[in-house]
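To keep things clear, I will list the structure first and then write my remarks on it.
== chain A ==
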Amino acid sequence: MTRTSIARRGPNRRSILKGATAFGGAALVLPMGSRMGRAQPSRGGILRTGTAHGSTTDSLDPGTWENDFMIQLAHMRNNFLTEIAADGSLVPEIAESWEASDDASEWTFAIRAGVPYHSGRTVTAEDVVASLNHHRGEDSTSAAAPILADITDIRADGMNVIVTLASGNADFPFILSDYHLAILPATDGAIDPRTTDGCGPYVLDELELGVSASLTRFDGYWKPDAAWFDGIELISIIDPAARQNALISGEVDYIDQVDLNTVNLLRRSPGIEVLSVAGTQHYGLPMDTRAAPFSDNNIRLALKYAIDRQQMVDTILNGYGAIGNDHPIGSGQRFFNTELEQKTFDPDRARFHLKEAGLDSLDVDIHLADAAFAGALDAGVLFSETAGRAGINLNVVREPNDGYWSNVWMQKPFVGTYWGGRPTEDQMFTTAYATGAPWNESYWSNERFDELLVAARSELDEDLRREMYFELQELVSDQGGTIIPMFASYVGAHTDRLQHGEDVATNWANDGHRMCERWWFS
Partner candidate 1 sequence: MPHVLRMIAQRLALGLVTLFVVSIIIFLGTELLPGDFAQQMLGQAATPETVAALRERLGLNDPMLVRYVDWLTDILRGDFGVSLANGQPVADLIGRRLVNTLSLALYAAAISVPLSLALGILAALFRNTLFDRFVNASALTSISFPEFFVAYILIFLFAGAGGMFPSMASLRGDPGLGEYLHRAFLPALTLTLVTTAYMMRMTRAAIINLLASPYIEMARLKGISPMRIILRHALPNALAPIINVIALNLAYLITGVVVVEVVFVYPGLGQLIVDSVTARDMPVVQGVALLFAGAYVLLNLTADVLATLSNPRLMHRR
Partner candidate 2 sequence: MSEKGGRLLEIRGLWIEGQADEDWVPIVKGVDLTLDRGEVLGLIGESGAGKSTIGLAAMGYARDGCRISGGEILFDGIDLRAASEATRRSLRGRRIAYVAQSAAASFNPAHRLIAQYAEGPVRHGVMSAAEAESDAVDLYARMRLPDPESIGFRYPHQVSGGQLQRAMTAMAMACRPDLIIFDEPTTALDVTTQIEVLSAIRDIVDRFDTAAIYITHDLAVVAQMADRIKVLLRGEEVEEADTRTMLATPSEDYTRSLWAVRSFARAEQPPARDATAVLSVEGVTAGYDRLDVLRDVSFDIHARRTVAVVGESGSGKSTTARVITGLLPPRMGEVRFEGTPLPPGYRGRSRDQLRQIQMIYQMADTALNPKLRIRDLIGRPAQMYLGLRGKRLEERVRDLLSLIELEPDAHIDRLPSELSGGQKQRIGIARALAAEPRFIICDEVTSALDQLVAEGILRLLDKLQGEFDLAYMFITHDLATVRAIADEVVVMKEGRVVEQGPKADMFQPPHHPYTELLLSSVPEMDPDWLTDLLERREAGGAGAGAAGT
């Protein structure tokens, strides 16, 4: 969600790196529209979709894709090895099937035969190898390099691709659904990063970076029951009011990132449906646990009890979200800890923890910009209001949006952050909570947590694993350095002509960016 073109950049850039795809297990779908009388999909019509993203500095190179304009375009033009279905399950795409070695360190993917590119060529195992290798290696500048860092070798074997990992990872196929890893035609073992070719459902006709793209349906698309539109116009509309106006005046059929200030007014507009999807996207306030006063867990707990989570959801998200419990696992995820006590606003308890830390009151700065997440400054204001009632004098320091992620985040001791979530609990924790992890924002280090995390990754027994992940969540929630007050829903809006399936994917906005092939006009 963005308010300004500057603010937009921070989160997007990070979203490539940090947000990956969804988790397995039951998806939580909360479509606002009526489910009754949903018609069968039918072909036809041009989908015009307005997105809050897009920049003139975008590029066709998959390694640089960072915002929803390019990511949506990727899902229109390209296919990936695996796909996260609307119900959250992992399904095959270019990889027809896969199997792992016993220790899950070597994976063999069978490449689907006869999948055509728009240019007429057919997808080969060599293409897949080249497409993945584009993001690997010493001199790769791809943003996806970190998520493939564990790979030691990729090779083609007939129509199979064999991937060797440094250590076992049972969730590896999930990673391959990442939006950077588009399958592109290769020549001499390398893809051309500037190609407009692809094997996805729509052919790119015209692209003006930062402005719009137009695509027509690819007649040779291999999926039989997908891609219902004749064509797609993808339009970058940065300004939230402009986006809304475009939808109301009928110039687009769908917009993402509805302005939450006016979403209730928008819902009342005739012929408009608002679609809110709760996912793994969450906003956090990390504290540097190495630095005083945050090195004292009592201080951290005091702050955790001094925040009114429900008020945050109601005010900052206008109700379009859920309260968080200071750990990054969404309530719909496989191993979500259902037994953990939910923290609530409790000034007495906050005071108690202050006292435990030997203090009567506390003066502390929080450094925020709306670049951290939409409404971060407002959230800071709300927080300082409630914290005041617990004897904590929280001072909101306004930081510039531009450069927030370089100069403030992980630099100042108390800041704001936003995560798109990770497909698996392991990846989320490993990325941001394990000792020494590059994005461990709170510089938190907990021996028990680190041990358990490694153990859980290699544990095959489902119940034991659940137990372990429950404890991991509890550790993060009670001792971790990040306050996670809320999970923000993806809120889009569309005309009532536009139809979608009963399930809407929760891993990303825009039906997991797959609305181009899942949705249709009535």
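The definition used in the following text is that a residue touches a chain if its C-beta (ideal position, glycine included) is under 8 Å from a C-beta of that chain, and two chains touch if they have at least 3 such contacts; residues count from 1.
How these were chosen: all candidates are chains of the complex that A comes from, given by their letters.
These numbers come from a predicted model, not from an experiment.
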item: Options 1 or 2: the chain contacting chain A in this complex; value: 1
item: Candidate 1 contact footprint on chain A (complex, rising order); value: 5-6, 9, 13-14, 16-17, 55-61, 64, 138-141, 143, 145-146, 194, 206, 208-212, 214, 233, 235-239, 241-242, 245-246, 248-252, 269-271, 402-403, 405-407, 410, 438-439
